[in-house]
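The complex is shown incomplete by one protein chain, all other protein chains being positioned as in the whole.
Moving on, here comes chain A:
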């Protein structure tokens, strides 16, 4: 490179730095949104706490298991039925405060033993009496809400729990949250975790997550380069065990649809994205 070209090169880069500085000045700085960031940070901390607790449960095997697995299998394939009632009902029963709405997300066989994945949605209690009864009911179901230290912490909050059961044994809550407003998902937003069929099986074979209500297809890619595309299952339709990927609405879930992907033998989760 000649000296002139070198000089031109340098000058151009300096100029680009000046242009960048100029363009950057166009943004309105405004006041730093301290309160919003603190609120958001605390919410993220709670969510992280929930995921950490999940990991701990998986490692520990049966800790955090469900006492009433039988209840979890009942009425599981109702799809979106009852969602409207839950939203607009006036009695605690209509709002599913004491009995969750349960939707089956996936089921199948692993090492000749049945496994299943369901999501429960619990309506928000309006007062302390409802909250106390709900916490008792949750205890009977064997689920433990995030960041709830006393019954009153549940007031005004919706809860969900994704429960994995294997071989008819007690289920384990693998994804859960309790919040006044559950996070809305839009476009290609996604929140997912990779887990396993049973405490003994390989990690990352089972992927479950939330996507926007408008999403109609999720593609999961596995570490061996292959991928699984979900099949859309409308509300009210049953799922069948052969499906490797499912995307569906869940009763009571007003902000997101739910998907599950199952990895082929010998590989595990690499990535997932909304593709339709």
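Please note the rule applied: a contact is a pair of C-beta atoms (placed from the backbone, for glycine too) under 8 Å apart; a residue touches a chain by one contact, two chains touch by 3 or more; residues count from 1.
The rule we apply is simple: contacts and distances are computed from a predicted model.
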- Note on the structure: According to its UniProt record, the missing chain among "N,N'-diacetylchitobiose transport system permease protein", "SigE family RNA polymerase sigma factor", "Formate hydrogenlyase" or "Transmembrane protein (Alph_Pro_TM)" is "SigE family RNA polymerase sigma factor"
- Task: Determine and list the chain A residues touching the chain excluded from the picture.
- Result: 11-30, 32-34, 36-38, 40-45, 48, 187-190, 273
